[in-house]
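The other protein chains are all here in position, but one chain of the complex has been omitted.
Presenting subunit A:
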Amino acid sequence: MTDTNHPSRPDLPTLPIIENFSRRAAIKGGFATLGAAAFVAAISPLRHAAQNTSAGEFMQNHYTELTPEQKADVIARLEEEAKEKYGAEVTIGDDRPIPGTKFVYAINLSVCNGNGKCVEACHKENNHDRATNQSYIRVIEMPKGTMDMEQGSTTYTGAVPKDDKFYLPVQCQQCDEPPCVDVCPVKATWKEDDGIVVVDYNWCIGCRYCEAACPYHARRFNWKQPEVPAEEVNPDQSYLSNRIRPVGVVEKCTYCLHRTRRGKLPACLEACPTGARVFGNILDPESNIRWLLENKRVYILKEELGTKPAFFYYFD
């Protein structure tokens, strides 16, 4: 501050600066400490989030790189968590594709009457968040005489079917060229051998790039921790499908792989009262679906995008 501290010692011109230095250093240090303390206080809500993530989960490797033992540990941990957080006894399987299988789906638009039972069945089967009434299926009410989805409505109400409308259920098309898989920066989503596109919910970082890339609005993000009452939890679960998802990750329709890979039909199909839905293995020449694709005039959605859906629509 003052340069007259040592009037008699002109050989020590730097001393006042040094004194000044240490005082200013102390002040700066004080402010830095204060700032750091305020920062720690500001981010303290993170502690809550950290409590919800176990070290095991944090360190967990990608699904495809887990050894059988690691997988068993992970699944045991997830079952434990379901009990802790949801109060539900669940069994989580690790269902793998059946060799020689490629699943495809078809919907008869002449029959579908827009009752929305499939939407509901999906909601229950896949342990969706109750509050948001989430489901992987959306039914679009379309005016007859157009295939332009822009004319449709997903929020239709009233008695169905209406005379001048037809109904177009849309869910994940399990594309053979899935843009959602291409864009994922961490390979958290991929296409399995039976054609089903899956997500490792414990690897997804929640960037939602896949959600932007999907042309069929098939992906959903867990904006909050899903809420499902214990008695409503579907206990028959699989790692890659309907186990209760963590917060902050993306999920999607898996053709109910926890059922279909065990020889059952998807929940949406079983729930459909009109019989509009047909599901099966396209590689099986005897299958219903194979006959249908060979004999009906089928079409796919947004063909021009080159996504090659494994999901077909037809009219009788």
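Definition applied: a contact is a pair of C-beta atoms (placed from the backbone, for glycine too) under 8 Å apart; a residue touches a chain by one contact, two chains touch by 3 or more; residues count from 1.
As a working rule, contacts and distances are computed from a predicted model.
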Protein that the absent chain corresponds to, by UniProt name, given "Ribose transport system substrate-binding protein", "Polysulfide reductase, NrfD", "Bifunctional protein PyrR" or "TonB-dependent receptor": "Polysulfide reductase, NrfD"
Candidate in contact with the missing chain, chosen from A:E80, A:D182, A:E232 or A:D284: A:D182
Touch with the omitted chain, as defined above, among A:Y167, A:Y209, A:Y239 or A:F279: A:Y209
Which of A:K83, A:H217 or A:R262 contacts the chain that the document leaves out: A:H217
Which residue of A:T33, A:T91, A:N133 or A:Q225 touches the chain not shown here: A:Q225
Residues of subunit A (touch criterion as defined above) contacting the omitted chain: 24, 28, 35, 38-39, 42-46, 48-50, 53, 58, 62, 138, 140, 148-150, 152, 154-155, 170, 179, 182-188, 203-209, 211-217, 219-225, 246-250, 302, 305-307
